[in-house]
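Every protein chain except one is present and positioned as in the full complex.
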Amino acid sequence: MPKVVTFGELMLRLSPPGYLRFVQTDSFSATFGGSEANVAVTLAQFGLDVSFITKLPSHEIGQLAVNSMRRYGVDTSHILRDGSRIGVFYLEKGASQRGSKVIYDRENSAIALAKADEFNWEEIFMDAEWFHFSGISPALGDNMANLCRIACKKANSLGIPISCDLNYRKKLWTREQAHKVMTELMEYVDVCIANEEDAEDVFGIKPKHGLASAGVIDKESYQEVARMLVDRFGLKLAAITLRRSFSATHNQWSSILYNGKEFIHSKSYDIHLVDRVGGGDSFSGALLYGILEKFELSKALDFATAASCLQQTIEGDFNLISFDEVLSLVEGNTFGRVNR
Amino acid sequence: MPKVVTFGELMLRLSPPGYLRFVQTDSFSATFGGSEANVAVTLAQFGLDVSFITKLPSHEIGQLAVNSMRRYGVDTSHILRDGSRIGVFYLEKGASQRGSKVIYDRENSAIALAKADEFNWEEIFMDAEWFHFSGISPALGDNMANLCRIACKKANSLGIPISCDLNYRKKLWTREQAHKVMTELMEYVDVCIANEEDAEDVFGIKPKHGLASAGVIDKESYQEVARMLVDRFGLKLAAITLRRSFSATHNQWSSILYNGKEFIHSKSYDIHLVDRVGGGDSFSGALLYGILEKFELSKALDFATAASCLQQTIEGDFNLISFDEVLSLVEGNTFGRVNR
Amino acid sequence: MPKVVTFGELMLRLSPPGYLRFVQTDSFSATFGGSEANVAVTLAQFGLDVSFITKLPSHEIGQLAVNSMRRYGVDTSHILRDGSRIGVFYLEKGASQRGSKVIYDRENSAIALAKADEFNWEEIFMDAEWFHFSGISPALGDNMANLCRIACKKANSLGIPISCDLNYRKKLWTREQAHKVMTELMEYVDVCIANEEDAEDVFGIKPKHGLASAGVIDKESYQEVARMLVDRFGLKLAAITLRRSFSATHNQWSSILYNGKEFIHSKSYDIHLVDRVGGGDSFSGALLYGILEKFELSKALDFATAASCLQQTIEGDFNLISFDEVLSLVEGNTFGRVNR
Amino acid sequence: MPKVVTFGELMLRLSPPGYLRFVQTDSFSATFGGSEANVAVTLAQFGLDVSFITKLPSHEIGQLAVNSMRRYGVDTSHILRDGSRIGVFYLEKGASQRGSKVIYDRENSAIALAKADEFNWEEIFMDAEWFHFSGISPALGDNMANLCRIACKKANSLGIPISCDLNYRKKLWTREQAHKVMTELMEYVDVCIANEEDAEDVFGIKPKHGLASAGVIDKESYQEVARMLVDRFGLKLAAITLRRSFSATHNQWSSILYNGKEFIHSKSYDIHLVDRVGGGDSFSGALLYGILEKFELSKALDFATAASCLQQTIEGDFNLISFDEVLSLVEGNTFGRVNR
Amino acid sequence: MPKVVTFGELMLRLSPPGYLRFVQTDSFSATFGGSEANVAVTLAQFGLDVSFITKLPSHEIGQLAVNSMRRYGVDTSHILRDGSRIGVFYLEKGASQRGSKVIYDRENSAIALAKADEFNWEEIFMDAEWFHFSGISPALGDNMANLCRIACKKANSLGIPISCDLNYRKKLWTREQAHKVMTELMEYVDVCIANEEDAEDVFGIKPKHGLASAGVIDKESYQEVARMLVDRFGLKLAAITLRRSFSATHNQWSSILYNGKEFIHSKSYDIHLVDRVGGGDSFSGALLYGILEKFELSKALDFATAASCLQQTIEGDFNLISFDEVLSLVEGNTFGRVNR
Partner (left out) sequence: MPKVVTFGELMLRLSPPGYLRFVQTDSFSATFGGSEANVAVTLAQFGLDVSFITKLPSHEIGQLAVNSMRRYGVDTSHILRDGSRIGVFYLEKGASQRGSKVIYDRENSAIALAKADEFNWEEIFMDAEWFHFSGISPALGDNMANLCRIACKKANSLGIPISCDLNYRKKLWTREQAHKVMTELMEYVDVCIANEEDAEDVFGIKPKHGLASAGVIDKESYQEVARMLVDRFGLKLAAITLRRSFSATHNQWSSILYNGKEFIHSKSYDIHLVDRVGGGDSFSGALLYGILEKFELSKALDFATAASCLQQTIEGDFNLISFDEVLSLVEGNTFGRVNR
């Protein structure tokens, strides 16, 4: 069973019940999420041995966060427990023309303030066969950018392949900052994952056609984006998820992948969304699974796309879809019949 | 007011709130259901006098089950109260490409272990004008198969017409077992109801075209199925419900009926599903209502189809749609406007 | 900041959770609403100074009602606190072919029994720049019809423009009663708002084509309705909202406006409904906002239509959509993307 | 199985969750209650055949009310279904020094406006062996007072014994009104039940010592009250419940009974209250049960006191305590151990 | 109607439902609180004109916070809206021997980072007749300590009396820091309020006997503390609340007051706690009310003690007890009877 290490922030997610707006609520559901944590849960769900690395305060809310991952089988024994706060994000679920809304309160979290020498990467990477992080981590500040650099270098020196989801967040840093830091980190990366906007935001690599903001996706143009990513950074693989938003309730979901030789296109799914947060992360996790389990590339891409389609039909950031369920969708069972 | 008797199992249904998956939940909504119980509630809802026959433990969860039917006006005075457990099923609601999931824990329930001589059918059928059961009951084991046989014979001897919903459940018995037992029971049946797969599963009677698993329904082929059912078993009526699943959220719903002379096709409804469990049962109940109230066949079929369409827009197995609401949909009010 | 006065009833709205039917529930969510109160909240939400006038009992449920408006920034200092009961309405949310259902229990409410001399209109209208009421208020009985007359006269004498939403409710009065009273009140009205059925119900002004009950809307015909309203009552503006119901879950929403010279048509929105109650009120409120803020008419109409589209994607009668959110939709962001 | 008839109002009870105050809540739990309905449920719970008589609107909230009693086995087939509203009461649960609070909204309910000739008492009393009502019913207005008179006369003429719980409600009528009407009705009554204040409020019969308002109960003084009730009205039995309130959370509960010859005192219970509403009604119901089942008087009183003690440890007005549970407490099992 | 100004932080309070521990919860109830905000709500509840001053981010959670106070009638028009975060505290409710637990996440809140020149005290204090703050505010950092100084000076210069609740929080600053800053601020204070530990923590003024930690309170010793406070700082009044904790569920509550001449002792209440947070604040608010309404001192103290007793029987930080309810308790109605 291959062991994977992912590194990043785990946040408390506070959401009003159902479709209530922030100003209407008097309670929040409390779940946890974070791009790299979501990838870890996806991998654990499929049965891999995965260790999530972060830093969380030692108080009970920090413990609740640890338990949220331990519950789903992620190894949390390397999580540092210190510092004063856990990052928080408030999520209001949209519907129809009303988009979902995120309010971040993640500054000064324990992990954002973590120091380079707090993590023992030697120990963390023991027996590891893969390392994954996303562009959110270095966006959390110089400390985190530095930590990503250190982790990448160490993984590199140990011959551990690295994947990175670009995950550009404009509320965390500017395009210029992202460009500078991510360019440097890409040097270590083997597999790069991006959504339909990331490559442009971070590296200025934009599709000729296919303005995502207008809800239209031109697949040809995105082939070009993938090719440029692979070429510019000497990647083994670049994968791009393509979300076409008709409304906050209805999206179309597909992906493409380029391995330096051929372009692979996934099936496309019309999704009646339950909760779209974490869709990209479950794609990343499921793609890594396919790679680690040595699926053929087209199967890996279909597996990742189906897994992330299903993840968007459940509540919360975490992908709690089983291997069998993904396979069934890959094989064409899209009808949602009752299984009894 | 005609009196109807239905016989079968009543189970506790445990569902996570909203779209939560089983592994996410820390509570279950508790409702009750079972094919023949659902038929009974449908008939009581429309104002008929209906008695539901089963066996439930004498403890408080058994009482909660009895109350769940009493509440909606079903006569529960013939329900036996003994034995140690009530059957349970766990239901996870699907969405979009993710299908709903059922986990049964119904073995060794009080009714499944009931003995032939525990029920006094003479008394139960006093004044009854109809008897209904479904293929789930004999599937619960030899005791239940035997009880179905006894009940059918007694009803037959009293001149009480019998309806049966084939309701094949592959988790309860094999196709071979079903074929053997149901063939025998069909001897007593006047009206047979099936969904788009049952006749094939139980009797090997399959539509030429219209592979339900591919989400396509060929109405012509199902005419043939209905005809074969009527012919083989000397039925007065055979009705088939046709569900086309686009996703767990969106289905198309219609039905056909054959009386040995002509084929009748219902309207077809596009349903935005709230809870599809019990759809077929509400069809059966409403069809019986139409028959007992001596509706013309085409009106009876439209009534049954509209009732079961509406039942799938409410939570729970029970059909809590009023006669007036069904009629309004039959008459073409499909727009869901606010009534104020 | 222009000050607006709205006058009408504020009711306790009791709704079963989610899609539960009345007969299934053992709890009600408790919110508040009423046509003119909803208009007031819409205006406060956009930053105007708005005072809502009504009468509520002095007990704690009356206080809860007051607080429900105070919370969103509406001035409640002129609300009378006396009498014995607050009006109640029970709302069951529909889905698919099953329409929403309203049961009123509003007779003998404090405001319906209020006497003409209880309100000091001189004081209420101090500094006011607009007065709004709807056809529901005079429908509540002779007292209220009289109060509307008095308020209109006083506003008129002070040079305060008046808007009225026809809002015909067949459960409150007959078409004949409505015709008589509303004709008289229209004398004072500058801006009249109606839905696709009101003008016919109240004044017998019906579109040549476009039978709303059949779910079809003919825009041309409604131009004629608007023109006839403006002409018959010497209005400055008539606006008509057009709702095409495909089902209780899916509606199309648009509007037209006539200023005596030209017809303006809004964009049309396909809405996946969360809660449609209050849609018309939020249109009225947002239209008044546009008028008071001196938007061009076409922008005012687009603003009002977008605001009321968004209001139907949130729970409750109140419009809790911000100015920026409306603007974003007006500008074409209909895709419901996450804002992060 | 003796058949009992009870007659009165059934109201919707709306309570904020837990200990929330009215002004804090955004939902209400919805249960049903009313003095005579509560007595009916108590009797049905112990296995008697009991029919509850009232009038409720034909809408779905009326149906929910009917179902609330049908669920617990009360015969509701004689309930009239017409009129426009069901009475409502809002209940806020107190704690410690903060008392519970009730807001009534019961005027003009269907039953309060019911006419004398709407009920067919001949049919209602068919096979009945007991009739019960409380002082709340005639307090609802002249119609109801008249109906009580008619029902009592009819019961009397049929030789059916009558019990009455004085149940004085100062928010419904004055002491003078109560005195006049109740004096007249007492002529028909065989068994009178009262709490520690009723006899004084209605008939001016007060204990020499034992000012309930000061939280002190003098049992001797209440013997005198019971004796005066029996003597003045020629009763067979008078029973008085004695509640000593230490706080909204902690009460002491006992009762006395006088049969014209001897005084019987019940045990006294220290109750940690869950919900005290309906305590007196469950006492009445359980006392009637003892009388009808021909318990010795001291056993009947102990049974009634224990049943009503236990009823105050559950949520809602209805007494859902089983015969065995009451017996166990009567026999001295006051320790609340887990039964496993 | 006297106008009062209070100044401090308003935090989001996140509590697991019921008695769930932090590590068990998957949701939080969301209310708001803060010492000075709680005082403001208390005063508004009794009908005074009160303005709360703070700074909150402009996002929707900030708006939810504003609305939480606006809802209860507090003037929020002077609240600054900027900065990036609102302080949060997590509260787990204790029971029996298990104490309640608070986790603060309030660093870097908008108000803690507010600059001296952001508030226009001239405008804020317009028409004000009282200023109140607590020791928590200056504990939030140098900015806030400075702001308190500025506000006090300005109030002083305008002849506005000042009250201060010492409110020592060891998680916010050391005793030494508190001593230094509070000593300086006390120069402006007229009325000082403290609990049984504050005076010792902040000023080293400790009771001779009465070790609160041992659950014993010696009233004589606390007279001495009050006297020393008055003497050392030239106060008009010093009030001390005395809580004796038997357990997290059961406390005894009383207070003493010294005006430089005589000692006044309040009644003592045995409280079955619902939620003890905010007890001291409601005491402060109610005491100010008594002072502003010119109650005799002993009545003011009894009023304050009764109000704060009742506040501890409701959920949340805010005191939502009405004037009449407090009066009723002051007059001796401690029995928690139902008011109906």
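Things to note:
Order as written gives the chain letters A, B, C, D and E; numbering starts at 1 within each chain.
Rule of thumb we're sticking to: a contact is a pair of C-beta atoms (placed from the backbone, for glycine too) under 8 Å apart; a residue touches a chain by one contact, two chains touch by 3 or more.
If you're wondering where the values come from, they're calculated on a predicted model, not measured in any experiment.
Within the whole complex, touches from the chain that is not shown fall on A, B, D, E. Residue in contact with the omitted chain (choice from E:78, E:101, E:153 or E:299): E:101. Screening B:59, B:115, B:153 or B:208 against the full complex identifies B:59 as the residue touching the chain left out. Among B:9, B:36, B:75 or B:92, only B:92 touches the chain left out of the display. Among E:78, E:153, E:169 or E:267, only E:169 touches the chain that is left out of the view. Counting over the whole complex, chain D has residues 18, 72, 269-274, 306, 309-310, 312-316, 320-321, 325, 329, 333-340 touching the chain that is not drawn. Although one chain is not displayed, chain B still touches it through residues 14, 21-23, 25-31, 59-61, 63-64, 67, 84-86, 88, 90, 92, 101, 103, 105, 107-108.
In the full complex, chain A makes contact with the omitted chain through residues 67-68, 70-73.
Here is the rule we go by: only the chains that are shown with their structure count from here on.
Shared contacts of chain C and chain D, meaning chains that touch the two of them, come down to B, E.
Although chain A and chain B share one sequence, what matters here is the overlap of their interface residues, and that overlap falls short of half of the numbers used.
Its C-alpha atoms fitted onto chain D, chain B is found rotated by 180°, rounded in steps of 5.
Same interface as B-C, judged by over half of the contact pairs sharing residue numbers, among the pairs C-D, B-D or A-C: A-C. Of all chains present, the one whose mean CA position sits nearest the global mean of protein CA atoms is C.
Comparing the centres of all chains, each the average of its CA atoms, the largest separation from chain B belongs to E.
With centres set at the average Cα position, the gap from chain A to chain E is 45 Å. Each chain gets one centre point, the mean of its Cα atoms, and the points for chain A and chain D are 62 Å apart. Looking at chain A, one finds that residues 18, 21, 23, 26, 101 touch two or more other chains. If you sketch which chains touch which, the pattern fits none of the simple shapes: not an open path, not a single ring, not a star, and not all-to-all. The list of touching chain pairs reads A-B, A-C, A-E, B-C, B-D, C-D, C-E, D-E.
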